[in-house]
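Here the complex is missing a single protein chain, while all its other protein chains stay put.
Moving on to subunit A:
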């Protein structure tokens, strides 16, 4: 099973560091000279299913905003990163969620990561606000620190689990003939950002 995950986040929130840290753990002593830090493949096991995760880093600068859909069009999951010391970066997350639901549809699994938790004292984004928001859009929320390697594993594992379960359900549905076609690029326009997600998983905010 091949699953595509896009990494979204404003420039400088540290999403590249998250991926980089994740890669570095994965390939500890291996040579990295030709390694692309903005893309990675990872095998991940969820129950009995082995999934191949393709994680795509995206450029977060506002000037590339319009290009977003090219990247997340056929994604199965999205990891949205914000900086807890930068409230602007969280506003950006709301924008992305809205866009993802609109363009990719309800099927995409979303995990929101509040990065730089090591800088808790400079926190600018209210925890309560974030958790409520995450719940309302059917996303899971995690705190991470790329610097201290906190919460990364959990983040990706949770996202992978959700995606695998969703795909399995889809496949079963396909086999049972309940759904006409489970194409992942199915286009469902959902304007309401508040719409919850009925898919399994969820809940586990820290």
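Everything below uses one rule, namely that a residue touches a chain if its C-beta (ideal position, glycine included) is under 8 Å from a C-beta of that chain, and two chains touch if they have at least 3 such contacts; residues count from 1.
Just so we're on the same page, contacts and distances are computed from a predicted model.
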item	value
Among "GPI transamidase component PIG-T", "Nucleophile aminohydrolase", "SKP1-like protein" or "VPS9 domain-containing protein", UniProt-listed name of the chain not shown	"VPS9 domain-containing protein"
Contacts of subunit A with the absent chain, listed as residue ranges	2, 7, 11-12, 14-17, 19-20, 32-39, 41, 54, 56-61, 63-64, 66-67, 70-71
